[in-house]
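In what follows, a structure is listed as structure tokens, so that the remarks can point back to it.
With one protein chain removed, the remaining protein chains of the complex are shown where they sit.
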Amino acid sequence: MTRKPATREKLEAGLKRRRRKELAFQLVGMLATTVGIVFLGVFFADLLGKGSSAFVQTFVKLDVEFTEDVLAPGGELDLAYADFDGLVRDALREEFPNVSGRSERRDLYRLVSIAAGYQMRDMIIADPGLLGSTETIWVPASSTVDMFVKGNIDPALDEALRPLSDAQLAWISDLQSSGRLETQFNSALFNNGDSREPELAGIRGALMGSFYMLIITVMLAFPVGVAAAIYLEEFAPRSRWSDLIEVNINNLAAVPSIVFGLLGLAVFINWVGIPRSAPLVGGLVLSLLTLPVIIIASRAAIKAVPPSIREAALGLGASEMQVVFHHVMPLALPGMLTGAIIGMSRALGESAPLLMIGMVAFIVDVPGGFSDPATALPVQIYLWADSPERAFAERTSAAIIVLLAFLLLMNLAAVILRKRMERKW
Amino acid sequence: MANRNTAIVVFASAVVATVLSASAIAQAGRDYIYIVGSSTVYPFATVVAERFGRGTEFKTPKVESTGSGGGLKLFCEGVGVDYPDITNASRAIKQSEVDTCASNGVAEIIEVKIGYDGIVIANAIDAEAVSLTLADIFLALAKNVPGGKDGELIENPYMTWADVNAELPEVRIEVLGPPPTSGTRDAFVELAMEGGCKTVPWIKALKESDGDAYKAVCHTIREDGAFVEAGENDNLIVQKLEANPNAFGIFGFSFLDQNTDKVKGTSVEGVAPTFDAIADGDYPVSRPLYFYAKKAHVDVIPGLRGFLREFSSERAWGDEGYLSDRGLIPMPEEERREVATAVRELKPLSAAAH
Amino acid sequence: MQNTTLILILGAMAVAAFFIGRGRAVAVVGGPQHGTDLHSLPGYYGYFTAIWCLLPALAVMAIWAVLEPRVIVALIISGLSEAQRSLSPGELNLLVNNIQNLAAGDVVSGDLDVALSEASSRLSGYVVMSSRLLAVVSLVLAGLGGTIALRRIQPDFRARNRVEKIILVVLIAASSIAVFTTVGIVLSVLFEAIRFFQEVSLTEFLFGLNWSPQTAIRADQVGSSGSFGAVPLFTGTLLITGIAMLVAVPVGLMTAIYLAEYSSNRIRGIAKPLLEILAGIPTVVYGFFAALTVAPWVRRMGESFGFEVASESALAAGLVMGIMIIPLVSSLADDAINAVPSAMRDGALGLGSTRSETMTKVILPAALPGIVGGILLAVSRAIGETMIVVMAAGLAANLTANPFAAVTTVTVQIVTLLVGDQEFDSAKTLAAFALGLMLFVVTLILNVIGLNVVRKYREQYD
Partner (left out) sequence: MTMARMTDVNVTDDQDLSGDENKVAGSEVPRAAIDLPSLAITEQITELGKTVGEVRCEDPYIVAENVDVYYGDNHAIQDVTLEISKQEVIALIGPSGCGKSTFLRCLNRMNDSIESARVTGNITLGGQDIYGKDLDPVALRARVGMVFQKPNPFPKSIYDNVAYGPRIHGLANDRAELDDIVHSSLERAGLLKEVKDRLEEPGTGLSGGQQQRLCIARTIAVNPEVILMDEPCSALDPIATARIEDLMDELSEDYAIVIVTHSMQQAARVSKRVAYFHLGLLVEVDETDKIFTNPQHKLTEDYITGRIG
């Protein structure tokens, strides 16, 4: 009791300063948390701003006459030599009868994508009866027109500096005023493989490539990872070998992914002899990459199962294997699945190792199997980011949006699973 | 029972996966054309590949962008499905490469010259326009430059463009250019650097007396940071120039053509890099583009003959062809006809040609 | 017969074997009422039979899948004319490819000659024969295996132990894959690295101050000097990693503290998954963002303050990388903070500490080993990060500590050296493997230290 009055005084004296410090500390914490979230917001806003316009594409309405003179000059339709582009040119001349002169006409033809010719061809293949008839169809405009309509080309710029001539601008506004030019949903983006024509380019090929790789990854990494986790957590004796495995797994989880690419190049391509660019190689590399993630998550899930359950089962005379497969596995499964999903989402976004194994290539055909040449979605992003055509910039962002959408869905699934799993014992 | 089933499913899927991968390896036939090579030719080759794939029953060729040097290296490793059928190059094949090819059994190579490409030096659209001479370029970028007296070489001391030539602006020399694996670098060194190098009389004399020393002087680019090897990602260079108005970039004309509103070409020896100036040969830094095909693969790899024909057709590389839209500068009509005929006949490169 | 069909049939056989085996086990002891006479549950006898039915057949299929193409190609070649057989291996390979394409019904090039179509029909014949043979062999094996297993079923046969033994072997095999992966990584970079060190001395590589790997790729090309001193790469990597850590550690740590100590459950429930998204964004996307948005911004900011900023400054790459690593640091710090028993916190609060005093004076010191371990893991992640630096950092190997200058990193050099020029014999490409080995060793050391620190610390409170 001797020191009491002094204590109170001293205590009160320091309080104000301490409260200020407390507040400052809390503010710094709040700020730090906000930094990350604000960055995320800026990032998504930037991305959506850049990429959302790629989900629509400018189309031009043409009255195309499937004349026999153009398509079948010899009297018989030969798909390989029929001049479908000629149909489009005729239709455009029909629309603008006043355009004369070779270079002016060339300018006119450039308003419409070369995809228009392919479209005609597909129509004729689907219905040969069209020959001789006239159809009104929407065909994609060329990427420069598309860029202009989306406001990415400044009409005030000097004519020599912009990709569209004054005459082309006039035609575009004519088409717009007669309702023959409008933007529609860009289905090509989802239906096509890669292309050098931005209006034809799509992410289907890359998505399928990613899909095949993920299938291999799921089928290899998940069962192997779960099996390894069960062994290490439930059966492994404390030995050098299990210590070695343990250290290895933890280390592999943090080995740079590009090193796995070197592994893929040396082992799967140069030694086993699997062709370059095949989803098979990519899938194998990604499996090895995700394996430690799945093992670690699965082990955590197994660890979370309380020992009392094991003891109860063992006490009833179950074998260790029965304990694991009857009690531990079912309880740990949601955790294992969460780990698998997180591993998969990491694999889906991975690109560095794929650079090493020849997946950076121009591949138009949508891959149909595990050994067809393919790219992956992140690699496609890397490639498009490098394309000279302006219209690829927005498509790069659009591809990123699609990729992120998949990743967010996977993360969401993981979060939901984890929520359901968070059972307290 | 449910838990037992999960275990079974887990193991069954592992088994199925193994078998699937195994059977995938078994299917070894290659039914598509495999192209590697120059990143400068890549945009043209991919367009042709795509049109070819869409217009015929064949699969679209697979095109990897590996750089001219890397491409030729892969190309020359041998004959067979594991090796590329075609390599693109932004320079002619060298005798040493022909020899490597031959020693690996790649005997008959079809050379196809497809057109010209100007190598432009460009900076951001709103940066100051400058006009360079070849000598300026050499002095700004060479590792060693002539010193005060004849025969003396000093380490490149020039830090700003004004140090090189008083008429140029006083900004730090910063040039983003391709690495040596790229044909663009080869061509730039040969045409621009050597061109400027030759303007120094004693170096020119050196060419006769000591060819190697001459090359070492003229072809070596400085390594002190003024020349930034920016990889082969030309599009990123354009974007970096846009962000940095003091920097210059070295890349193919097609990239300038696609980005006229972002970057502008620098005049070299008073000639601006335009389509016509390059086609006429007025612009000093332009080089032919090529691709090389293995004769042994023709008629064995599905579609290869057709692809060669497509590439050498008028609708592709003609004056009005779709490649000119992409910035490829066509050869004169006569030369085109000549090359096209040679391609049709699959005339291999004669050893004496180079 | 298609492989998938075969697998389905084998699967069906395995299921049948299971039921037969189980039934037989029950029958052996004279009905279900005598089930207790069996050593194991009847189901285990079923599993035992099924495994014996399936495993040998699948093993044969796997071996078949590896050998079949080779054997068929050899057969095809032996059936070719003398002239064709004397072709060079490459041409022969092309010819076989053409025959395969023809047989597969794909489009072929060139005119169909008789010999070719004859060879292709022979090929188709072989393929059909091979798959029939495989079907017969594997089905017979399946039947045989099942029968043998069935015959062994006796009341005292320890089926459960047998089945469990097999499962255990499978589990051990699965867990060994991690070791083989490490061995594979080491082997795949080691040999090339050793070849590199035969050309360039280890001391020059480790201590040389000049990195300019652009040796001439042909005899008649003048490259650059071709020096392989990796110090500028290490310093460049460290510079970018350092910047990333300067961003990630304070922000990540304070975020973890705020979320653990101050925020309400609701805010934590929202902020944590949001921040985890940052960790899930693919690095190629970060690279795109760093190169096109952050780098120009850094440049503008720097120049408005009068600094000279390279267009691919270390700062831009480092900043973005730091943001990427924030969630990693914050979740590891969160783990470490949560591992400190709440009694510590109560004790400090009970003495009248403010929350910040509790945190800085009691909990953080206690959690420090865990946090340090987490930061080491984050450092190793930053060192190995590739796409961000490939897209946003330069290739200029400057030996500098200036964050506004362009530097290059180990991973950038690996990509540049390997993408674009894949031959395997110049010092230039071999250097990539030497760098890969360095990267592996350095991250290995960091990980081992980091993991040990984390683990040791965990055990303290467990």
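The letters A, B and C name the chains in turn, as written, and every chain counts its residues from 1.
To be clear about the criterion, a residue touches a chain if its C-beta (ideal position, glycine included) is under 8 Å from a C-beta of that chain, and two chains touch if they have at least 3 such contacts.
Quick caveat: nothing in here was measured; it's all calculated off a predicted structure.
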Handout entry: Which displayed chains the unshown chain touches
Key = A, C
Practice task
Tell me which residue among C:His34, C:Arg132 or C:Lys361 touches the hidden chain in the full complex.
Solution key: C:Lys361
Practice task
Could you please point out the chain C residues that touch the chain left off the display?
Solution key: 264-265, 341, 343-354, 357, 361-362, 365-366
Problem - Contacts of chain A with the absent chain, listed as residue ranges - result: 1, 3-4, 7-8, 10-15, 18-19
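We adopt the following convention: only the chains that are shown with their structure count from here on.
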Exercise for the section: Between the chains shown, work out who touches whom and classify the graph as line, ring, star, complete or other. Expected result: complete
Fill in the blank from the handout: The chain whose C-alpha centroid lies farthest from that of chain A is chain B
Problem - Centre-to-centre distance between chain B and chain A (centres being mean Cα positions), rounded to whole Å - result: 29
Practice task
Could you put a whole-Å number on the gap between the CA centroids of chain A and chain C?
Solution key: 19
Fill in the blank from the handout: chain B and chain C have mean C-alpha positions lying a whole-number Å distance apart equal to 33
Completion exercise
Residues in chain B with touches to at least two other chains are numbered 11, 16, 25, 30, 65, 82, 233, 236
Completion exercise
Residue numbers in chain C touching two or more further chains are 170, 391, 419
Practice task
Provide the residue numbers of chain A that touch chain C in the complex, in ascending order.
Solution key: 18-19, 21-22, 25-26, 28-33, 35-37, 39-40, 43, 46, 223-225, 227-232, 235-236, 242, 244-245, 247-252, 254-260, 262-263, 265-267, 270, 288, 291-292, 295, 319-321, 345-346, 348-352, 355-356, 360, 378-379, 381-382, 385, 396, 400, 403-404, 407-408, 411, 415
Practice task
Within their complex, state which residues of chain B touch chain C.
Solution key: 11-12, 15-16, 18-19, 22-23, 25-26, 28-31, 57-58, 65-67, 69-70, 73-74, 77-83, 94-97, 105-106, 143, 172, 174, 176, 179-182, 186, 189, 215-216, 219-221, 223, 225, 228-233, 236, 239-244, 247, 296-306
Handout entry: chain B partner contacts - residues on chain A that touch it in the complex
Key = 80, 106, 110, 114, 118, 153-154, 157, 160-163, 195-197, 216, 219-220, 222-224, 226-227, 272-278, 280, 283-284, 325-327, 329-330, 333, 358, 360-365, 369-371, 373, 385-390
